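Quick one: structure below, then a few questions.
Note that this complex is displayed minus one protein chain, with the remaining chains in position.
Chains: A, B, C, D, E, F and G, in written order; residue numbering restarts at 1 for each.
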Amino acid sequence: MQALVSIIMGSTSDLPVMEAAAKFLDEMQIPFELNALSAHRTPEKVAEFAKGAHGRGIRVIIAAAGMAAHLPGVIAATTSVPVIGVPIKATLEGIDSLLAIVQMPPGIPVATVGINSSMNAAILSAEILAVSDPSLYQKLLKFKEDLKKKIVKANEELTQVKYDYKVD
Amino acid sequence: MQALVSIIMGSTSDLPVMEAAAKFLDEMQIPFELNALSAHRTPEKVAEFAKGAHGRGIRVIIAAAGMAAHLPGVIAATTSVPVIGVPIKATLEGIDSLLAIVQMPPGIPVATVGINSSMNAAILSAEILAVSDPSLYQKLLKFKEDLKKKIVKANEELTQVKYDYKVD
Amino acid sequence: MQALVSIIMGSTSDLPVMEAAAKFLDEMQIPFELNALSAHRTPEKVAEFAKGAHGRGIRVIIAAAGMAAHLPGVIAATTSVPVIGVPIKATLEGIDSLLAIVQMPPGIPVATVGINSSMNAAILSAEILAVSDPSLYQKLLKFKEDLKKKIVKANEELTQVKYDYKVD
Amino acid sequence: MQALVSIIMGSTSDLPVMEAAAKFLDEMQIPFELNALSAHRTPEKVAEFAKGAHGRGIRVIIAAAGMAAHLPGVIAATTSVPVIGVPIKATLEGIDSLLAIVQMPPGIPVATVGINSSMNAAILSAEILAVSDPSLYQKLLKFKEDLKKKIVKANEELTQVKYDYKVD
Amino acid sequence: MQALVSIIMGSTSDLPVMEAAAKFLDEMQIPFELNALSAHRTPEKVAEFAKGAHGRGIRVIIAAAGMAAHLPGVIAATTSVPVIGVPIKATLEGIDSLLAIVQMPPGIPVATVGINSSMNAAILSAEILAVSDPSLYQKLLKFKEDLKKKIVKANEELTQVKYDYKVD
Amino acid sequence: MQALVSIIMGSTSDLPVMEAAAKFLDEMQIPFELNALSAHRTPEKVAEFAKGAHGRGIRVIIAAAGMAAHLPGVIAATTSVPVIGVPIKATLEGIDSLLAIVQMPPGIPVATVGINSSMNAAILSAEILAVSDPSLYQKLLKFKEDLKKKIVKANEELTQVKYDYKVD
Amino acid sequence: MQALVSIIMGSTSDLPVMEAAAKFLDEMQIPFELNALSAHRTPEKVAEFAKGAHGRGIRVIIAAAGMAAHLPGVIAATTSVPVIGVPIKATLEGIDSLLAIVQMPPGIPVATVGINSSMNAAILSAEILAVSDPSLYQKLLKFKEDLKKKIVKANEELTQVKYDYKVD
Partner (left out) sequence: MQALVSIIMGSTSDLPVMEAAAKFLDEMQIPFELNALSAHRTPEKVAEFAKGAHGRGIRVIIAAAGMAAHLPGVIAATTSVPVIGVPIKATLEGIDSLLAIVQMPPGIPVATVGINSSMNAAILSAEILAVSDPSLYQKLLKFKEDLKKKIVKANEELTQVKYDYKVD
């Protein structure tokens, strides 16, 4: 099995946040790998990782980091594989991490998702793979349908909430 | 010629910012279309646009909007084609637009780039298409090499700057 | 009984915040309905809801959402019934939600209240209905009087707080 | 002619921003009045204004102020006529004014619109009056249709923008 | 005993924060009063309070409020007794309250202290009274000396902290 | 003539902002002095200034500074004369300066006014002196009355603004 | 033993944050001292401390403070020994303290590290001493290598995390 998506995080302490991404990829049956490498503590490892990714068959990279979060940008600097950035909330409610990931200079984009939004990163990686994989595209449409059904069902449960002037 | 990337903006007043995206796609020879539709003023047109995009052959959508920027999220809600969001700076230095685009709820990601960073949105769209287009991937690598050369050349020009204690 | 006010929230997880709105309407004997529909997960349901609201007799809509909160704006885009937006605090202390609701483009207003201020949204909806309902206007004046009395009473209780140099 | 909407601003220096509101009301043929009274410099005048508004036939108040903007809240404290607050950008990009208007305590709502969004305030006032005025509701629907047409036309003009790889 | 300082807060829920002010005034033997009146819920009471303060012998007013905190500004609008504003932290870490108090328009100052800094408000009120009360000025100098001694003593306790390379 | 108020600024470049304070004191016939001393570049001069102020007859100090504005706090640390802080807008819209002045630790208050609000600082200094100067208190009441009259007159000028549906 | 680094904090309540700095210096066998002196409560002690530091052999100063944090800047004003500032998180998530330390005026730099980042302050002080101490430079290189090894080991532990589609 060849990994198509690589999840990389700045520290294993980010794992609890990133599990939602791993679970989504698992559910979508997309082979992935899981790495923890720091742009600041292991810069050569990160450079090596980024340079080798495309050759190893990686097609999308999900990179998560907190604070002055450089990991996604540093990887994007070295590969043309699309890089999805996940700002991790560690300090300042995560706004430092969000700005340090999203405000990339012209030439080197990072596809940024919301603070701690690892599941959205995984969905986005699937959407990118689905550009050339029609059956995965169908799976994603079905996933969206299921989301709808859950909401519609939750809405129905609101009929249980009773007030004198509430109209059902 | 079939458009692969669709650029959509909330208002034609966003065109000066979005031109860098159009130019990059043109340079990369990626067929694209250009639209201006407002999530708030023409909601049905936007819904129609989003629903029809995949069937029409669109593989990536770049959506730009300012202020309470809903356009990228509203499109992402209706299609599984990857949506890249470009926050336009109109008020509050663009922070309102950035947050209104990037902080999407679980299930519906928008790949957000920096404030007014339309060129990065276009590069990202090319990277996504390049996942299944090896020759485009080569073009992107070459584009990155050219960026490097420009920087290296600019660096060389710094040798022209003269100070008594500057070492060249 | 015909609902005049429709409370809609992006997710049933917003219910604990929105209960204060339901209670106030109940107290004012204003018939209302309670819905949970997501602008991002059930966009067609939301469009349908917004289009049908006026015809069904809804005169004010209270829409609550968090993060990149699009629900109030998306509804306002489709109806001319006044829409009151309640920013829900989920991330970033709620500032993302506030900006994503209040900073609407020209043409499509949302009447925004404070972060998590669901009771104020309900009072505002009553004030709007009271424009053409003199007896409701009287009820609201009485409600304000009661607020005053509570404060005046609380003030009196401060006479119980004792310090050597405190003058009563 | 009896004014239904009262526009009040903290200072005549806010007039250039508030003109869009006056023009919209004029266009919709809604009788209105225009006042400049400061919550801080003329508190009794403001209290008098707020107390008398309903009796004088005013049905909606639009209050604009900048910096530590107290005017909308101070008026809302004294009347049950719906108060729409317009944060004026004077310092700090207008964020001080937005927070000072929108973050009202429980019991006293202000219907806040975006920074400097005086036209949206006027539209909202019309929507509120339209709750009991079906012909005004029709006018508002037509206004929304006209907005759409402008956008659709602007979109068509984008076909004039020419790139080699742009598909029309 | 005639109160010289009046502490007023928007709600009795602010009492735990404001107790430090009461205690400091008690310690300095400055007669004071304690009130809870809301600028929004009891506007006439507040206006009455502000108008009567000087005549009743009040020489400094300490006004505390949270969120869209109007109380200090509303009082300052009606009296020329110096008003000290204490921003209470209720939402948004207190930044809404700070801006709503400090950013007053030209003509009506509020002497603002830090978020929840009720003791500093009380010290400031004492410094103001001390302008014409030399013995109070001496007490304040002594209070500052005592603060110094506490710090110097705490510093000495640091000699107890032991590390191999710590020099005492 | 003995100065009662001392205006001190971190740099002579702050003079254009501080002139409004000087003019107000001049108008109120309050003797004052004008100094430029930097907490960072001339710390001993500032310490000397602060220590000598009370003895020299200074009763209120107005201290203005920008960026990491330490001047007001450093002076407050050394005297018990009330210190009014004026945050000067130099970078970050002045929010750095505001926070560096207002968020003082317990024990050492600075009476902070709005960003660049030098006139309010001067009014506040006059209010403080008026605590023990009844004729100055009368002047301040008159100043407030004049402010009112200006607003009332400006309001009257609004009757000149003509719209078809504007009611005068 | 002569202290080379002086750690100074605004209050002994900062000690739990600053312990990481003390431990790092201990580990690197760099003699240091530990002080608690407040720029606001003990200004003369701080001035004395700063003036004497270089003569006493101190080569780097680490100064930590919260809120309107003046301590690092006040020390930097009085010595040319490099001053490292540590913003302590006390209010507003520490952003007040960060801005009050980092935004120093031209002429008086403070080498600022992240909020609560006392260990980084200590590492920086070691890097500064290592400029003229080759064996310390070697220790720091080794410290960096050890950091790498920890990350690499943590990365290996990720192989324990099992998912069906995870590739090891």
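A few points about this structure:
Rule of thumb we're sticking to: a residue touches a chain if its C-beta (ideal position, glycine included) is under 8 Å from a C-beta of that chain, and two chains touch if they have at least 3 such contacts.
No experiment lies behind these values; they were computed from the predicted model shown.
Of B:V81, B:I95 or B:A121, it is B:I95 that touches the chain left out of the display. Within the complete assembly, residues 20, 54, 59-60, 80-82, 84, 98, 102-104, 106-115, 117, 119-121, 123-124, 127-132, 137, 140-141, 144, 147 of chain G touch the chain that is not shown. Considering the complete assembly, chain F touches the hidden chain via residues 1-3, 11-12, 15, 22-23, 25-26, 29-38, 41-42, 45, 67-68, 91-93.
Touching the omitted chain from chain A are residues 10-11, 38-41, 43-44, 47, 66-70, 73-74, 76-78, 91-92, 95-96, 99-105, 107-108.
The criterion applied here is as follows: only the chains that are shown with their structure count from here on.
In this structure, the chain pairs A-B and D-F differ in their number of contacting C-beta pairs, and the larger number is found at A-B. The pair A-B is the one among A-C, B-C or A-B whose contacts match those of E-F for more than half of the residue pairs. Each chain gets a centre from the mean of its Cα atoms; for chain C and chain D, those two points are 18 Å apart.
Chain geometry summary: the mean Cα position of chain C and that of chain E are 34 Å apart. Centroids of chain B and chain G (each the mean of its C-alpha atoms) stand 40 Å apart.
Shared interface positions of chain A, defined as residues touching 2 or more other chains, are 93, 114-115, 144, 147.
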